[in-house]
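All protein chains of the complex are present and in place, except for one that has been dropped.
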Amino acid sequence: MQEKVKDAPGSEFTWVGTRPVRPDGVDKVTGRARFGADMAMQGQLVGKVLRSPHPHARIRAIDTSAAEKLPGVKAVVTREDFQDQPSEFIPAGEMMINYRDVVRNVMAREKALYEGHAVAAVAATSAAIAKQALKLIKVDYEVLPHVIDVVEAMQPGAPLLHEDMITAGVEPAPKTPSNVAKRIEFGAGDVEAGFKQADVIVERAFTTKPVHQGYIEPHACVASVSEDGQADVWVTTQGHWIVRAHCARLLGWDVGKIRVTSSEIGGGFGGKTVVYLEPLALALAKKSRRPVKMVMTREEVFRASGPTSGAHVRVKIGARKDGRIVAAEAELKYQAGAFAGSPVQPGAMCAYAPYDLENVKVVGYDVVTNRPKVAAYRAPGGPISEFAVESALDELAGKLGMDPIEFRLKNAAKQGTKAAYGPKFGPIGLVETLEAAKSHAHWRTPLGKNQGRGLACGFWFNIGGETSVSLSLNEDGTLSLTAGTPDIGGLRASLCMMAAEELSIPMDKIRVQIGDTGQLGYNFLTGGSRATFSSGMATVEAAREVMKEACKRAAKLWELPEDAVEYKDGAVRPAGPNAGKHAPMSLKEIAGIAGKTGGPIAGYARINAHGAAPSFATHIADVEVDPETGKVTVVRYTAIQDAGRAIHPSYVEGQYQGGVAQGIGWALNEEYIYGADGKLQNPGFLDYRVPVASDLPMIDTVIVEVPNPRHPYGVRGVGETPICPPMAALANAVAAATGVRFTDLPMSPPKVLKALDEARAKGTARL
Amino acid sequence: MAHVTLIGNLRQFTGGVAELDVEAASVRQLFTRLGEKFPGLLPHLEQGSAVAIDGQIYQDALFQQIGPDSEVHILPQIAGG
Partner (left out) sequence: MAKHHVAATVNGDAVEFLCETEETLLDVLRDQLGLTGTKEGCSTGDCGACSVTVDGRLVCSCLMLGVEANGKAIGTIEGMAQGEELHPLQRKFLEHAALQCGVCTPGFLVASKALLEKNANPTETEVRYWLAGNLCRCTGYDKIVRAVLDAAAEMRGA
């Protein structure tokens, strides 16, 4: 069941809010659409990476001579081929990047810091020869003790990954290095005083494991460099301008010399916002003077591309008996993997975001461990902290004898509430999602045997950012729209719909493409739930520029002042007192005279999209727990979320459903399993168990619309919020079904069964 | 005067001062004024910070206007996945 709750009833739009077939759809259902590995360049070589078998080792020497001599090998690269980068934070688009870490993650320098860390790469005339060449590379490793647990890594005396890592954010700065890259603190008010006012306090510790974004398409690229240094890269990525920036920096080339084309992208979720293969492929292509294609195997994706952090979280929340929360505290310890940069900061900022709190304090630690460097994963940091907070709130509501929805309504953030992370909220839809949950049939449906129901809220900030879109009026009145944010899940449809809405023309008169880095000004990546918001805003601006220019040309022809002409109902017309004096001109007719009246007509928006607004959600989950096996099955799920305005409701629903599925996997089965030897034991989809079709029920959705006043169509980003509530919704449901509160994810059958048995022995189990 | 709150670790560069009033009509002026008062803070403002003006968050918006009675928060930049 999919429903919509509209803040402003009635449909004033022709296209926006409808469900047309996406313009890139036919290519995707016929196999015509080309993804990263679907490109081949003439004369291309196959590139492969040699990866460290050790989780922590000093690299004393690398001898590539035998590999270089192997017939068919055309180039070999190691750390020698990449200039070292100083440790400084550089803006790369909107992100602050420490290139010293990036160059080392792409190709190990002094040390291998995780099993799977790239140590060398070769390009050869066939995959078989490339693999053989890897075997001929001799690496002299000095194996070092490793540490893969975040708490262990924080202990004094733990194996040190970076000898110069002094914890930032601590005053005075520590004198000795450690594995704690940073300490952060957010808060307001006085939590100690707050707790004194509490009638009930819940304090709990939670642990989560690293999980992978799990995109079905592995990393892949083809790179080619000509003799005069002009480079081309075809790559599956969430942000081709980011790929360009990183490669230019790492290779020391002019940004403008590199042209990056984004292929279709087979899933990203944040994991394709960074570079792994691309600088290697470019370096190999330059050295060999031939194009080089590199594709990761699934095993490499797991071993060597960023999962998200595993974490330890401690939460303490106090409330009065009337249900008002008086103090809330959290301590987050997130694993960053081999280099600093876990999402502990956004995780800390979102933890209590849905609530109106006077006294709140969140402390976070960013800790390095001998595991692959974490990469962003859908609402980075949020699902972990929100899991802990929403679980504790559930327990608190139970202790107060309050309904979970009433408890949250009593403390819910609204417009004007000072957010836990600082500024006041503008219009937001949290209360609307809670009310929708309250009145939803799911909330009232009786449960069956061994079943339990859980509820949780979720939040993500959403961002805007630099965006360039070009909209050209073609000679026959059709239009070509070029955007720069890769289409990861229906973007072309939404952009086409917004343009069609603005211009009052049929959608099929506008062809949308995603341009390469040479075709448009800068575009920040597809991520942060920004693409529909930002590229949409730019599309609207470009469309309005086209209409304005069309009016200008007609005004010239009609010898009227510019402001006496308007664009209305798909045509240019004289306005006001001159209405009817000239026959309206369609875009086709305007296009016909464009050349003679000044030149081609196009809109070209180049903006830094501001005004992104947060999206709140409330989810309801029903689970059934098998008392004999501990298996938790999700039997019903409803995701209610504020989209501001759903341009294409099917793709908004799709985001809700997809985020829910990932959250369910994170809650019930997904985890990176390491041995004591620091090596990953489950680098494949058989043992890294993501949800399959038979695991899940239909996922019902409700789109709430509290429009964002800062976007021409009221859009809020929606992609990330949906992954935030499921872990707590399920943990709360399992607690209701079993009487056992799970604080350690995933809640996989052996763990559930063990906990059930223990509870049964104590007499506290409900089944 | 805009009322400015520094969120998170930024307070470490102001000797613990978390809230203060600043005369500034734009984000750029705000950064300049704060930088004059707390030189150690300036690099962190110029890179890696977002500015919320009366609840609206701006990232990389040097010329964004700040009103005479605005409530301003300086926060870490947010990205996404």
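Brief remarks follow.
Chains: A and B, in written order; residue numbering restarts at 1 for each.
By our rule, a residue touches a chain if its C-beta (ideal position, glycine included) is under 8 Å from a C-beta of that chain, and two chains touch if they have at least 3 such contacts.
Values in this document were obtained by computation on a predicted structure and should not be read as measured data.
Note that the undisplayed chain, when the full complex is considered, contacts A. Touch with the chain omitted from the figure is made, among A:G17, A:G116, A:G214 or A:P404, by A:G214.
Considering the whole complex, the residue from A:I699, A:V718, A:A733 or A:A755 that touches the absent chain is A:I699. For chain A, the list of residues touching the undisplayed chain reads 19, 21-22, 24-26, 28-35, 37-38, 40, 128, 213-218, 264-269, 295, 297-298, 488-490, 648, 650-651, 653-655, 657-658, 660-662, 684-686, 690-696, 698-699.
Rule of thumb we're sticking to: only the chains that are shown with their structure count from here on.
Chain A and chain B have CA centres that are 26 Å apart. Of all the residues in chain B, the ones that touch chain A in their complex are 5, 7-9, 12, 47-48, 52, 54-61, 64, 71, 73, 75-81.
Residues 89, 91, 94-96, 168-169, 171, 182-186, 213, 269-271, 273, 345-346, 349, 375-380, 421-426, 460-466, 527-530, 608, 610-612, 710, 717, 720 of chain A are the ones touching chain B in the complex.
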